[in-house]
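A single protein chain has been omitted; all remaining protein chains appear in their positions.
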């Protein structure tokens, strides 16, 4: 029996181009802590990719670090971060943002299909006692793109939320653990999906999409960048041999590798979702990126596992399936065969 | 003109065995966050190397993270960490321990040749108002092994300091950014130099000694381990693709690679120090590991730089030279030739 | 027009006995920071009142400080505090617990009439990924007694929730900003309502009930007390002239003053609620202590204000009325007269 890996995109391996870039960076000696040529080229590349002449990039090592450091640089200790009630930063990061941010409050807001809406954000903000020191003052809206539900924010929706936030003097953060999947699926430019829509700062994921050990914070906001320079270091996130972190990200953003990998992952999910629909399976929300939630009772889930599928139960009667850049058509077809038997 | 890299051991490259191990780990899929086989084998290997059946290892990404997380798990927020006045944790880590530790006080104590002495520690502790809540209560003594001055603590000296600490109910931490250099130079076992001498927890450096992006906290103390499990995650230090971090450390600790690399670095420094002494140069302290401080006025330093030597000024009239696992005999001889001309 | 103060019990004055005790403490000199006789007598008195031989008391200055310091001593930084979704510690204390606790997560759980139920707590805890470092681990259940809704937990309900918490190894905290109102209304002993029911630590309010500037944390848990000794000091909550803080609390707990004052406040509310009910007003929940929420549209609220009533709107169409130890029968009757006109 061969197994099909659908637990998480972080269970996948590293793209060969990323690994090759690490090996290629291992030549001569180089200043540590980012004072090397590869890191300089990375920043240049980020500016090209995001079409922003002063964007700054801070390589870090995990998505949790990227999110928590970005948010702590965007929000005062007495501030609050508005996010979806199911956002990873609220439910899966052990309150890291509060630790790095000196007690920042995470304020979860419900929303359909894993998304906040402009109206939902407005309503939440209208209920705040602004300027009252009894209450953590909202300072950031954080959107997850693609969402934990496998859905997407179109450019116009990002802009609509950002406009509400700007009206309250708040910044917008993007948890882009799967930003590549979003860009690939939406077919827009990174610039359109971020700063042109009003986004201040992005947690730019790479590890889930063929990366090795480097994620990044990309910010278009000089004040945030000034803080991140110090905050990343004291958080133990500034690698001494930074060239090997930067090389990963540089390869990732070169020749559209990131979009090719994400496109492959998205296509695997589309093939899987289509097949599941044909089989009569019930999918929560239409998968727009590389994640699907499928109804499956315990017995069905057991049969799927017995057939070699690796996946997580996320709630009683629901399983989550995640494709990655490595998920092949054969993997998908094997999964569909297992579903055909199990359903 | 060829350059000779003597700025820092973190300017060196990655040992081929470490890089090969990363590539070798890139097969199939694996659970993230340390739930993989490589990480399990690493813990087993650490227990063998340290001859301790319940030692725990927590891979992290920087020495700052290793130190600050270890210390925050060893010291309550109202506690103090005693360390040498020139210790890296006090002077070069942006007060990371205070951030992670909720306001832990770093208490620098002077000491000859970069070392704390048992008497110095005792005197410092005798001056404390124990049990008085106006005063941060010392809870940890942190020793740097090898020290930032390039000197070593013999096993007996570690044990002597640890005995003083134990008499006050304190734990002992080792900042082992260059622990391999110490073990290689002292010719003792890792166990003798740590838990058998009374050490609770070690920041085990690897990056300066041929590593890529993985350091580790090794602890022999179950209570510290229980905290580190949570503290590492919320600090954003638990890599999702942990197998690639663990693979580096596993290769590093296999077949004595770490000691071979450190031995090479130490021998390069010994050759350099001998040559400098023959040339009449003045060395602060006798280099016992891979760092030397040499008197050189500004004009001399300029001549050395012009000759291709890369190094740092650490104080007016003093330069620091650091060898690495990559420093060759030719590098040393070239450096000595430059000194011969410049002096 | 005379005004009737119904905004908050903290808008009331200080009971004459409390003020007299402060004046009486102003004799001779005394050691600062709690090393005085009055503070020693206070601890003795707390042990008598709570019938607990080793209870400890830590006078602090605000309810926010009492709650946040108690919780930070009861919960590790990676822990979570379960409380009612409308609890003051979650909605009105500017995330103080997260700041003092190094990033503790506040986890709000819904519940009828401002109360958590044992079943609600059990369900919330059953949904937790215990032992998973991605998730803040619940370590404390905090109950507000009397609740922010003006309702009470009977002794059996406190015990039921505490039993659920104990089953998960969690501690129970009581936010007792209005603890006196609860004891007076329930007619039970302080011991029955706290440690005998499984409560570890109480934020013992006094200021809202005739106090001046002293609240206290009372703990029956030695481990919590050991932390509070240091945590209160470094939070700037250990008054140098502590005797004047302790004198307030000692007077408050002497000759049942606290219960007389709270009883008076409760009776004023009962008179008010009865009258309102007779007038056909709609009260949310039956007031069990000194708080009532009454439906009143904007026009009605305006008429009430015009008649001299001082109160807060808490939601569109709802106003909150709070009686205090100073609320007289005349005040209540004046308020009822205003309602009779306005409704």
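Observations on the model:
First chain written, first letter: the chains are A, B and C, and each begins at residue 1.
What we mean here is this: a contact is a pair of C-beta atoms (placed from the backbone, for glycine too) under 8 Å apart; a residue touches a chain by one contact, two chains touch by 3 or more.
As the structure is a computational prediction, the values presented were derived from the model and not from experiment.
Though it is not drawn, the left-out chain touches A, B, C in the full complex.
Considering the full assembly, A:137 is the residue among A:62, A:137, A:151 or A:219 that touches the omitted chain.
Residue-wise, the contact with the chain that is not shown comes from C:239, picked out of C:91, C:219 or C:239. Across C:213, C:254, C:300 or C:318, the single residue that touches the chain missing here is C:213.
Seen from subunit A, the chain kept out of the figure touches residues 33, 76-78, 102-103, 133-134, 137, 227, 229-234, 238.
Along subunit C, the points of touch with the absent chain fall at residues 5, 7-8, 10-14, 19, 22-23, 26-32, 60-66, 68-69, 93-96, 99-100, 207-208, 211-213, 230, 233-241, 244-245, 310, 326. Although one chain is not displayed, its contacts with subunit B can still be listed: residues 77-78, 80, 91-96, 98-100, 102-106, 133-136.
Just so it is clear, only the chains that are shown with their structure count from here on.
Highest C-beta contact pair count among chain pairs: A-B.
Comparing each chain's Cα centroid with the centroid of every protein Cα atom identifies chain A as the most central. Centre-to-centre separation between subunit A and subunit C, using Cα means, comes to 42 Å. Our note on geometry: subunit A versus subunit B, Cα centroid distance of 34 Å, whole angstroms. Computed centre separation for the pair subunit B/subunit C is 50 angstrom, with centres defined by C-alpha atoms.
Shown for subunit A are the residues in touch with two or more other chains, namely 93-96, 99-100.
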